[in-house]
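Then we have subunit A:
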Amino acid sequence: MRLCKKLGFWLSLAFVASLLGCGNATIQTEGKTHKIGVDLELTGGSSVWGVPQKNAIEMLVKEINEKGGINGIPIELVVYDNESNETQALIVAKKAVEQDQVLALIGGGTTPTTMPIIPYVTQQKVPIVSVGSGDGITSPVNEREWVFKTPSNNQDIAKSIVSFLKQKGKTSVAFLSMNNAYGESGKNAFEALAAEQGITIIASEKFGAGDKDMKPQLTNIKAKNPDAIIVWAIPPSASIVNRNFWELKMNQMLIYSAGAGANAFIDLAGKDAAEGTYIASGKVWVAEQLESNDPQQGLLTKYVKDYESSFQTGVSPIDGMAYDAALLVTKAIEMSGENVSRQSIRDNLEKIQGLVGATGIFNMSPDDHTGLKPEDVIILQVQNSKWAIAK
Partner candidate 1 sequence: MSGADLIQLIVSGLTVGGIYALISVGFVTIYNVNGVINFAQGEFVMVGAMSAASLVSAGCPLWLACIISILVAAAIGAIVQKIALHPARFSSEVVLIIITIGISTALRGIAQITFGSNPLTLPAFLAGEPVRLLGAYVPRQDFFIVGITVITMVLLYLFFEKTMTGSALRACMMNREVSRLVGISPNRMALLAFGLGAALAGIVGVSIAPVSLATYDMGMMIGLKGFVAATIGGLVNIPGAVIGGLLLGLAESLGAGLISSGYKDAIAFLILLLVLVFRPQGIVGAKSGKRV
Partner candidate 2 sequence: MTEALLEFQGVTKNFGGVIAVNNNSFQVKEGRVVALIGPNGAGKTSTFNCITGMYAPDAGEVWFHGEKINHLKPHKIAELGIARTFQNLQIFTNLSVLENVMVAAKETRKPNIVASMLRLPGIKSDEERAQMLALEMLELVGLTDRAQVLANDLSFGEQRLLEVARALALRPKLLLLDEPLSGLSREEVKGMVALIQKLKKDGLTIFLIEHDLSTVMEISDHIIVLDFGSKIAEGRPDEVRSNERVIEAYLGRDVKKQYEAPEGKRGEREPILTLKDIHTYRSTIHALKGVDLQIDKGSLVAVIGANGAGKSTLLGTIAGQYSPKQGTICFDGKSMEKVPAEIVSRRGINLVPERRGMFAELTVEESIRLGAYPRIGSLLISAEEKRRIEDEMEQMYQLFPRLKERRKQLAGTLSGGEQQMLAIVRGLMAHPKVLLLDEPSLGLAPLIVEEIFDRLYQLKKSDMTIVLVEQNAKAALQIADYAYVLENGRIKLEGLPNDLMQDSRIRDAYLSGH
């Protein structure tokens, strides 16, 4: 038993040493840098979103650093993977804030991975720009002093869909939502708005992120014969719904929320299945069709070109939102001039007006930490296998 005591002792010593080691092993870079933390879902359930988002942020930062950084100081990204799990999201956030002393945090790619971080950043006074779409992230504003987000509020998306439905005279609607946070917050927002605007929801069905076949749900909806079907979901099963919709020879109007917009949406759903499908999303996909007077036209065409050249895959509104988050933070750093601090970034974030982003034009204010308007969300349609602005 004596051996075990000695072994036990050495083991606990190694444990403490490695604990300290990974606590303070801040990697000393050469000169002074602006450190920005990134806390996204690189593995796990939502990694289909997380990886493109990280790519977009890294692309922007590389571009800025090539131009000598902000006021001569380069930006250093500290990227962590929260494994689509909220416990890891909180731990990673604490690591970035305390160990890496980041100035600001971009993260929580979804609502569940953002929420637990909010009380912590508020207490630590660190500005955070989330890419999660839940409305609870930035409201009630008085408790969200340090929290911003770039995805359009679900109300805005719901508003643009409802107005499009009214424009097309569709009054009875079926709602198909994914059983995750995104689907749920969309459902609540849409239901509230539809009631006001006199649109009746005659069927409401759910499906899982990993489901393979949604024909049973669609058959249910087909039986009730609605004018249009709204689908609030994320890839990959979002595209399977479109394929099943076509397989069942359903002809109603099919409208997706912005979240479904994975870059491979059309070929995942199948060319002829996707024909005629609508989506309410930012203008990322129709960059080249925008008139020259549209302020986003310039930024979007450049964004699409850069992204496709560096990552060989198409763009999507999802990574556009992360790109905007990086835009906002770097803009706030720029506005802080010489003394850049967490407080200065927070205050400047609130003052940002008319910043042209991929998702829309950001006009922040102390009581609006998203800064987007319903008009930023437009309805697109697949016309001969390409996204085009719906008429």
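The candidate set was assembled so that all candidates are chains of the complex that A comes from, given by their letters.
Worth a mention:
In this section, contacts are C-beta pairs under 8 Å (C-beta built on N, C-alpha and C of every residue); 3 or more make two chains touch, one makes a residue touch a chain; residues count from 1.
Given the structure is predicted, the values throughout are model-derived calculations rather than measurements.
Picking from 1 or 2, the partner of subunit A by touch in this complex is candidate 1.
Within the complex formed with candidate 1, the residues of subunit A that make contact are 42-45, 47-48, 50-51, 179, 205-208, 210-217, 219-220, 222-223, 235-237, 239-240, 243, 246-249, 262, 264, 267-268, 313.
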